[in-house]
Every structure is written in structure tokens, then in C-alpha cells.
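What you see is the complex with one protein chain gone and the rest in place.
As written, the chains take the letters A and B, and residue 1 is the first residue of each chain.
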Amino acid sequence: MHLLSVSDLVVRFRTHDGTVHAVNGVSFDLDEGETLGLVGESGCGKSVTNLAVMRLLPRPAGHIERGSAVFEGQDLFEIDESAMRDIRGKDIAMIFQDPMTSLNPVLRIEEQMVETIRAHRKVSTKDARERAIELLGMVGIPQPEKRLRDYPHQFSGGMRQRVMIAMALALEPKLLIADEPTTALDVTIQAQVLELLSRLAAERNTAVILITHDLGVVAGMTRRVNVMYAGFVVETAATSDLFARPLHPYTIGLLHSMPRLDAEEGEPLVPIEGVPPDLRQAPVGCPFAPRCAWAIDRCWADMPALGAMDGVVAIETTGANPTHRVACWNVPTPDEARLAHPDRPGFHAAPAPTVAEIAR
Amino acid sequence: MTATAATLAATPRTSRGLWGDALRRLMRNGPALVGLFFIAVFVMGAILAPILSPYDPTVGKLADGYQSPSLAHLMGTDQQGRDEFTRVLYGARISLSVGVVAVLFGLIGGTIVGSIAGGAGGKLDGLLMRFVDVMLAVPGLLLAIVLVSWLGHGELQIMLAVGISYSPMFARLLRGSLLALRESDYVIAARSMGASPVRILVRHMMPNALTPLIVQATLFAATAIIDVAGLGFLGLGPGDPRIAEWGEMLTDASSYLQNYPYLIFFPGAAIVISAIGFNLLGDGLREALDPRLKR
Partner (left out) sequence: MARFIVRRVIAAVPVLLGLSVLLFIFVRLLPGGPASAILGQHATPQRIADVNEALGLTRPLYVQYFEYIGRLLHGDFGSSYVDGTKVVDVFLLRFPSTIELTMGALFFAIGLGIPLGRIAARHSNGLIDGIVTVISLFGISIPVFVLGYTLAFFFGVQLHWLPTFGLADPTLGVPAVTNFPIIDGALASLQGGTTAPFVDAIAHVILPSIALGSIPLAVVTRITRAAVIEVSNEDYVRTARAKGLTEKRVDNRHIMRNAWLPVTTVIGLEAGALLAGAVLTETVFNINGVGSWVVDSIRNHDYVVVQSLVLIFAVIFMVVNLIVDIGYAFLNPRIRYS
């Protein structure tokens, strides 16, 4: 049994100017102690996916349309609010992007840590305080006893994120969701915080979902990656497989749009043309088709399911050797992946169908 | 670079779009339209008072006194036999005109002081703002009360007193927006292109600083109607027996609260409804001019 099993998750937002189709049928599994990276352009639904799992979608706009998230055998979408509250912070903890705004500015660090511990454990304030000091020491905050009495604004950004990590790990959660934990930090601090995060998680065998824009971070920190686009998981693979042999045209574009140290000679650095689709339209066909050089007619009509390449019989969703799967009708060849454009005589990306064609 | 600076500097001037948009949003704002309707009713009532009512607002027959509302006297008659409905209509003339003109006085005074302070900065700014502080140190209506007692009775005096008591708030508001705008990108861009300080102030900064001022002025119109009535109520009104004023009507009626409560009710309701009108309109304007506030 997997630690977490999300299947066919659909999340929508009702807003003044229409329904936003933020997540459109995301499925993935996660085992104990596993590290999963989640990458994709801004607005592709990474945060929303995880907030849905925590049942913390912004109310009243956001709601879970369908799907399930089975954590340790129970569907998080079925249990009542107080049971969910017991899981939040204790079994599943979360770290957010901006440590400047994620801590309450008017409460002491002490209160914010103690209340977390005491929300889940029947311990005295004094014991909770001891534990908080221990945790602050663990994340490398000097003079933890003294700093406990401070307010968030008295810490630097990196230190605050350390406090967030200490708070998240206070109850030894089985799953830690880190939503771009270092995006708001100085480059020099980023590495320290990431190192701390992965070390502590590894020591405790905590599973981690790491959301990031930074492919370098994914390469260094995760065993497996989900690539998301417009609310879909378009490719999933072991991290090393993904880098070695990207299958989805979007992943290829992503890899080529960022400078990498391990890039092979002659690999061009090209941005992905075009803009992500407007999520207020219900998805028809592959959402990447308008930007895709490999698009064929079928891409405009049907969204392919996430599937293995030909010849694979048993699909492994987790573990040491997860199956490399992609959602694409016209998977680029390895050579094309290196070139970042189709290399077939006479091939042109299929244009968007006309209104008349759609009507037919 | 120059091209960007030019477009940046030009943005605030394409304000017809902004105002057009704001007007369209205002027209779709239900509460604001209700407010506009209330105001329109009182304006029409004030203008058409002689047509709407056959009675004289200031002379009545004592024999007709204390009549309850009836078909002949929609709102009854007061202690002197004057028709209450007529007096409420004529009272709207005073309240609306005095209130609105008072706010205009305050707006003009505040704009002069605020734009000099916010435009010039430095010592002059400091001096003017200390003066504003002194005026703001006297809380609310008290300043107007003292000013009226000093200026004497009369409509113009009330307009001046209430206007002066509002002007420091307008001045502070305008100066605040001007200071913020001074640091904004497009003003810096305009300055870097060599536009003269006066031109920057008048063409670039004022149009943008005006929006909060207009909203505040509309909301102050509500306060002014209440304050003008308050002065009348305290015996500091126009003090002219030939004109009907809502606040003075209330003072007169307060002695008869026990037996003739409608004498309090009708002028009171007139004040409340007209104030609600301006408050709704002001809130609507604020939302229309700053769409981000839309809830």
C-alpha cells in the first residue's frame, strides 16, 4: 500500500469571470520516505494539487470536483473536518514559499511552535517549549532558548524558513509538502536550506513532495518527478530517467529553456514559445498543442492518458524503478529531444482546427 | 528607454478611458444608484418645493397647529400651524446647498493647501502641515461650532465654518497622494524627460490624486448635511425665522416629543435619507474608481 495515492483529482475555482479549471485529473502515488518533485510553469496547478490534498483550498472559490486522496488507507476527501485537522500538521506537514508572510507577525515564535505541538500532543506548555527549543537547535538556529521569545520580523528570511521547517517537523510527519521552499530566499541561502530539508527528511524517513521551478533542485533533491502542465501531469519518471530521456514536448522545452551544466554540446537554449492556456476554458485535447512543434491532428481533439512507452507490461508508479510514463500522441525521438524540434522530413505541426472542423 | 519613458508618462493622461470605465462601473453598482436616486429625490423636492406644496414654509395659522399627518398635511403641522411637508421640502434647499457648498469650500481650501504642501515639499510643506495639525487637534464638529460662534449666524457663515473644518482633512489626503505619486515610475519618467515641475504637478500628478479626493468629498457631503443640521440643532443655524432648516426644526420639535413625535420623525428621516444617499454614492464611487476594492 502506498503512503499517499491521489487519483483523478479535479479542482475548480468559481470566480467572478468564470470557472477556473485548475487541476484536471491528476493521479500519482507516493511511498514512505520517497521524494517526489513537482515541476511546471507558474499557474499549472502545483500548489492547488497539494492544497487540495490538505483540504486547504481557498474558500469559498476553490472546491474539489472529484477524485480521491488516500493517505494511509483512508480517503482524505471523505473524512470529517476534525479527523482532517488531526492529520494536518501531524501526519502531513507543509512548508510554504514565502517565509516572510507564512509566520504570523504578531505572535512570538514560541507561541507558534508550542501551539502546533499542543494541537496534536497532550503535553504541558513547558514540555512543548522544551521540544521547540530542541527543534530550533536541530534546524541550526543559534541560541534557540533566546530566539524562541522573538517575533518573526526579528529573523532573516533564511532563518524564518528554518523555523518553518522546525515547525513542520515538530510532530515527525510522514509526509512533508514543501511548496517552493527556497524561491523567496537568497541564492546562497537556498542551498543551505535545501540541504537541511533533505537531510532531516532522510534521517526521519519522511516522504517529501517538493514543488519547484528549479530543475537543478529537482535533480539534486528528488528521486522521482511529475511534470505538470495546465492542470495535467504530462510526464512522470525517475528523476535520472527524465533528464536522460525527456519524452513530452513540454518537458523537452522545459529542459532546453534553462541553462544546465550537464547540457551536451550543441544543445540549444530555447524558450518555450507562446503562453499557457486560459484555464477558464474547459480543456479540449492536449493543452500544450498550441505551443507544440510535434502536434498532430489528434492532439487538438483528445487528451492522451498518462501511459508507458510500447513494450512495457507492468507499470510501477513508485519505488526504485518507476515506469517512465508520458501523456503524448506523438512522442519525440531521442534525437529530436536533443535538438528541441522535430526532425522528420516534411513534418509540420498540425494547425488548430477551424470552427467548421470542430463542428464536424 | 525613451520610448518606454514616453509611454509610461503618457499613461495617466489617457484618463478618459479610466473615467469612462469608472462611470460604467458606477452605473452597474446597485447601491450607488439607490444613493443617486435618494439625492435626486431631494434635489427635485428642493427645486420644485413651491410647485409641490401650496403652503408657505414660514407662516402658518396657530389654529392649524399640531395636526397629525393627513391628506391635507402629508406630514402634519407644527406648533405654529406650518405645514411640515412644506418645511421639509424647503429645508432640503438649505441642507443640500449649504452642505454641498461647505464641502466645496473645504475641497478648494484643502486642495490649495495640500497641493502647495505636497508639490513644494520642504519647509513650506512642514509649516503648512503643522497648521493642518493644529486644526485637526480640535475634534470634528467642535471646530465648526467655534467657527460659527465666531463668524456669526447665517448661511454663508455655516458654509465657511463647516468647509474650513473639513479642509485640513482634504489637505492631508491630497498631500499624501501627491507624495506617493512623486515617487511613482511615470512621474519619475516625466521628470527625467525634463518636464517642468509645475507641469508635472498639474498634468501628471493632480489628475491621479483627485480620485480619492472626489470620493472623500462625496462622503463628506453626507457628513456635512448631518453637521449643518447639528449646528442648527445647537441653535447655531442660519438663525433666520424666514427659512426652514432641518436641524432647527428638530430643536423646535424636541419640546413636543411626548405628544407630537412625527415632528421629530420627518425632518430626522430627511437628514438620514439624504445622508444615506451621499454615503452610498461615495462608496460606489470609491469602488468604481478603484476596481481592486470590488468585493
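FYI, contacts are C-beta pairs under 8 Å (C-beta built on N, C-alpha and C of every residue); 3 or more make two chains touch, one makes a residue touch a chain.
Everything quoted here is computed from the prediction, not taken from an experiment.
Partner chains of the missing chain, restricted to those shown and counted over the full complex, are A, B.
Touch with the chain omitted from the figure is made, among A:Ile64, A:Met94 or A:Ala166, by A:Met94.
Taking the complete complex into account, B:Gly140 is the one of B:Gly20, B:Pro50 or B:Gly140 that touches the chain left out. Residues 130-131, 133-134, 137-142, 145-146, 149-150, 152, 222, 226, 229-230, 233-236, 247, 250, 254, 257-258, 261, 264-265, 268, 271-272, 275-276, 279-280, 295 of chain B touch the missing chain (whole complex, contact as defined above).
Where chain A meets the missing chain, the touching residues are 54, 56, 58, 85-90, 93-94, 96, 98, 101-108, 111, 115-116, 119-120, 151, 153-154, 164, 167.
Just so it is clear, only the chains that are shown with their structure count from here on.
Put simply, the C-alpha centre of chain A and that of chain B have 54 angstrom between them.
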